[in-house]
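Note that this complex is displayed minus one protein chain, with the remaining chains in position.
By letter and in written order, the chains are A and B; residue numbering begins at 1 in each of them.
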Amino acid sequence: MNATELSKIRAEGPLIHNITNYVVMNTTANALLALGASPVMAHAVDEVEAMAGLARALVINIGTLSAAWVDAMHKAARVASERGIPVVLDPVGCGATAYRTDTALSLIRTARPTLIRGNASEIRALVRSGSATKGVDSVHTPDQVRDDAVALSRSLGCTLSISGPVDLIVGGDRVASVANGHPMMARVTGMGCTASAVSGAFLAVSDSPFDAAVEAMATVGIAGELAAEIAHGPGSFQMHFLDALARLEDSDIARRRKVAAA
Amino acid sequence: MNATELSKIRAEGPLIHNITNYVVMNTTANALLALGASPVMAHAVDEVEAMAGLARALVINIGTLSAAWVDAMHKAARVASERGIPVVLDPVGCGATAYRTDTALSLIRTARPTLIRGNASEIRALVRSGSATKGVDSVHTPDQVRDDAVALSRSLGCTLSISGPVDLIVGGDRVASVANGHPMMARVTGMGCTASAVSGAFLAVSDSPFDAAVEAMATVGIAGELAAEIAHGPGSFQMHFLDALARLEDSDIARRRKVAAA
Partner (left out) sequence: MNATELSKIRAEGPLIHNITNYVVMNTTANALLALGASPVMAHAVDEVEAMAGLARALVINIGTLSAAWVDAMHKAARVASERGIPVVLDPVGCGATAYRTDTALSLIRTARPTLIRGNASEIRALVRSGSATKGVDSVHTPDQVRDDAVALSRSLGCTLSISGPVDLIVGGDRVASVANGHPMMARVTGMGCTASAVSGAFLAVSDSPFDAAVEAMATVGIAGELAAEIAHGPGSFQMHFLDALARLEDSDIARRRKVAAA
C-alpha cells in the first residue's frame, strides 16, 4: 500500500455493491461517488447474486434489518466469496438486540467477510454474548476490546477495523491505530457506515485488506478533520465532508495521516 | 418544564427508537443527533420489542407504510406502553388514503400514544371520516380543527400537537399556541416528521407531555427561524437548520419562543 490507493479508486471507479440500511443509503452512495468509486445499492433476492458478481467489493450493513434483506445478504456474500470479491461487514447495533447479534454471527459464518468494520461495542458483542450497546452507539473504546479483536481476527482469519476516538485495525498479528478524525463525526448519522463503504472502495483496489482498512480510516478521518475546520455544526459538516472527500489529494492524506503500529 | 429541558437532552442523550418513513430516516436521525439525543431506527418484527424496551421514547411515523411495518409498529408500541415509555404517533398523510387513516386509527387504539403530532388535515381525518388532505400536505389550519383536537384529546386522554403557521398543542383542558417557525420549513421534506422525532426527545426527559410538546415545537420553530435568516433556499436551509439545532442555547429558546395559552 502506498499513497496511490486513492488515485487508483479515482482512475478505476470500482463498482461497489452495497446492501445497506435505509438511513445511510443516500449518504454512503454520495461518499463513494465523492471518493471516485461507483456505488450501486441493490437488495432484491432476485438480483443480488447478479449484482455482486459485477462488483469489485460487496459492503453488507445490518443497520435496518428484515428477513428478506438477510436472505439477500447471504446470497450476495456467497457469490462474492466464490469469486474472490472482498466483503465488508458492518454489524450495526450488534449487541443491542439478539436479532442483530444473531444475524451478524450468521453472516460471519457464511459470508466469511474480508473485513469487519464496527464500533467497539459491536465488535465486543461478536465475541461475548450478553454484551451491551446503546442502540447503535458504542459504550466502549477500541482499546478496551483490543484483546477480543485480536482473538476474533485470528479465529476468523479476517481483518477488523474498529472505529472510535482512535481507530484500531487488527489483522492477525498486525495492529495499527489511526488517530485521525473529529468529535463532530459522532454528531452525524452514518459516519461509521460511510467508513465501511469507503473501506469497500479501498479493498477493491488493494491487495492487502489490512492496509486498505488503515488507509480507509485515515482517509475518512482526514476528510472529517478538514470538514470540521470550516463547519458551523453537523449540517454544514456533512456538506464539507463530501466536498473534502472529493478534493482530497494523496499528498493531503500522506501528510496528515496519524497511523501507528499499535 | 423550564428552560433546562434542552440541557437535559444534551446531558442524558436519551435513546429514541424511531419506526419512521424512508424519506426522512436520515434527516430525523440527524436532527435528533444535532439536538443531543441518540436515535436508533429499527423496524424488524424480530427486534422492535427488544429495541423499544431499551428506549426512552418511541416515535411511530406512518409516512411510508407496508403491512410488515404496521405489525412492527403495533409490537413496539405495546412494549412501550407496558413499560411506561412515551409513544409519539405521526399520522402522516392520514386522510389521503383509507389505508393510512385505518392504520392510524388502529395504532391509536392499541398503541395508546402519549402524543399525536400531525398537521391539521391529518388530525381532522382522525376525527371525521371522508376528510381530505392533499397527499401529505395540509389544506386546513390548526385553528380550524381546534374543536376536533380538543374532543380527540379528551376522548383519548392524550396530547395533540398540530403544526401549521401557528402550531396548536392540546392536552385535555390545556391549549397552547406556538408562533415560532418560518414558511421555508414547508419547502423542505420531513420538517413535520422532524418535529415528531424532536418531540420524542423532549418527552423522554419531561414529566409533562403537554409541556414537552410545546417546548419541542418552539425549539424546532426557533431553529427554523435562525436557519431561514441565513439560508438562500431550501437546500441551505436544511443545513443551517441542523447547525442551529446543535448550537441552540436554552437562553435562545427562552428569549425567542412565542408560546401563548390559546
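Worth pointing out:
We adopt the following convention: contacts are C-beta pairs under 8 Å (C-beta built on N, C-alpha and C of every residue); 3 or more make two chains touch, one makes a residue touch a chain.
Since the structure is predicted, the reported quantities are computational estimates derived from the model, not experimental observations.
Screening A:A50, A:A98 or A:A254 against the full complex identifies A:A50 as the residue touching the chain left out. In the complete complex, the residue from B:G63, B:P86 or B:P142 that touches the missing chain is B:G63.
Check B:A96, B:V170 or B:A244 against the missing chain and you find that the one touching it is B:A96. Take subunit B: the residues that touch the chain left off the picture are 21-24, 26-27, 63-67, 93, 96-100, 134-137, 186-190, 231-236, 238-239. If you put the missing chain back, the residues of subunit A touching it would be 15, 17, 22, 25-26, 29-30, 33-34, 38-47, 50-51, 54-55, 68, 238-247.
FYI, only the chains that are shown with their structure count from here on.
Averaging C-alpha coordinates per chain places the centre of subunit A 32 Å away from that of subunit B.
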